[in-house]
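Here it is, the structure in full.
Not every chain of the complex is shown here; the ones you see sit where they belong.
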């Protein structure tokens, strides 16, 4: 039970992906990257540059997917993390992804989402009646799905922890590990 | 009344933007590009490449905005077109944009939206109770906003015409001009 | 006879290519892309940016060639369109391309060329004695080939219609469809 499932795909945000991998490893957890298929993913860099009214998207760091969604067994994981970037836009229409995320909820496991990751929670029906946050411009998806959007870097409501952007990493992972700490897991190696 | 308002901004889809400008001009209409501010916009290219599970985003053709949203007078235009790309994600949270689009509706003018442009209609409350289409992966926004998402290249419901992607240009503009033809406008020069 | 042959290849201008495909389709014509071989073409974006004394070239939208030049049967088409960008520079030295274009002329079919496309007409000997236009800096090729270069957006001389750049799309396609309209073709679907 020392594994964390990380959901992303082509278009996923590369810094959020690498940060998750290394941060969970530092704490002794084993992150497992799941995507539509097992292969090197085309992650992207979402960043802000002077002179733009929105973020820019450029090629990001590369990452291998460890598992295809079809291979995921929810019982192997203590929690799921849904990364941001542009991947959630299409992952939320992947029935298998929604099933996986709902299974985490039904089994009362932790669910984490950062930035555009909230779009998947909204599509899975898990934002309904919850206080959540995410990238400011996808607030609408959260609200239309019945969630209450809170303008804070990191928000926890029960077993769901959401964060606005990768600028929220400090408070997001502080909260994540505070929650996971209440649970038995493999000691740090 | 021979003007068409075209709404976009940084991150707008460059082919959709240029196509709109030239296509309306060919028919004798004057397209006017409105954006958050008057300056050269950073449009993007959304295209599909082998080996990706979603579209890729790269720098696109450039375009100057003719007007800032604050300068728009709805009474000057016969119709509004909301372009796609990544711009609608943040434009739908711009109150001025929503006011403009709603004013077109209230004044019983034509409203056109392509690709991600449906996100703005949804946010403005104009998809509710309507048959609409758009980029397949933003279907959810249309449905959560009360719209009925139809998987056809181009869909018209009353004065609202929506299209899936720039692959829908042929049927989209055929429909647009069929509708506009029923209306007095400046003769072709 | 409802088909239009579109000639391009690697280095062809991507906006001109996509515009042609969608615009002809809108009017009920079937555009067929011919290139040196059947495969995804490397089209380019030719655009102007502040601070440059000439246009810049960057990667453009992708497009599949439907046919290799060797597979083209001129009798299947009502007209040929030669796209611009950098492709005409080498296509004009492809004997098969010149044969195809001359066959359109001999069979008294329409010949359209935009931007650098005039280079192919010049090389095929079809600009001689004609009023033509094209990208301003390839004027010399047209004149050396015996053509009269006219500084107008779109110029027609008999069955040859030429245009300066993709900024000429409005008048170019207005002229193209005015000419084609005088001819029997498949009704709009």
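Read from first to last, the chains carry the letters A, B and C; within each, the first residue is number 1.
FYI, contacts are C-beta pairs under 8 Å (C-beta built on N, C-alpha and C of every residue); 3 or more make two chains touch, one makes a residue touch a chain.
All values reported here derive from a predicted model rather than from experimental measurement.
K.L.:
Given 3 shown copies, how many make up the whole thing?
P.N.:
Copy number for the complete assembly, per this file: 6.
Operating definition for what follows: only the chains that are shown with their structure count from here on.
K.L.:
Same residues or different residues where chain B meets chain C? The copies count as same if more than half of the interface numbers are shared.
P.N.:
Same; most numbers are used by both chain B and chain C.
K.L.:
Between chain A and chain B, what is the separation of their C-alpha centroids in Å?
P.N.:
Each chain reduced to its C-alpha mean, chain A and chain B end up 31 Å apart.
K.L.:
How many Å are there between the centre of chain A and the centre of chain C, using C-alpha atoms for each centre?
P.N.:
From the centre of chain A to the centre of chain C is 48 Å.
K.L.:
State, to the nearest whole Å, the distance from the C-alpha centre of chain B to the C-alpha centre of chain C.
P.N.:
Chain centres of chain B and chain C, defined by C-alpha means, are spaced 29 Å apart.
K.L.:
Would you mind listing the residues of chain C that make contact with two or more other chains?
P.N.:
Touching at least two other chains: none.
K.L.:
What part of chain C is in contact with chain B in the complex they form?
P.N.:
On the chain C side, the touching residues are 15, 18-19, 22-23, 25-26, 40, 45, 47-50, 58-62, 166, 169-171, 173-174, 188.
K.L.:
In the complex, go through chain A and note every residue touching chain B.
P.N.:
For chain A paired with chain B, touching residues are 9-11, 35-37, 42, 44, 51-54, 56-57, 86-87, 89-90, 92-93, 122-123, 136-141, 144-145.
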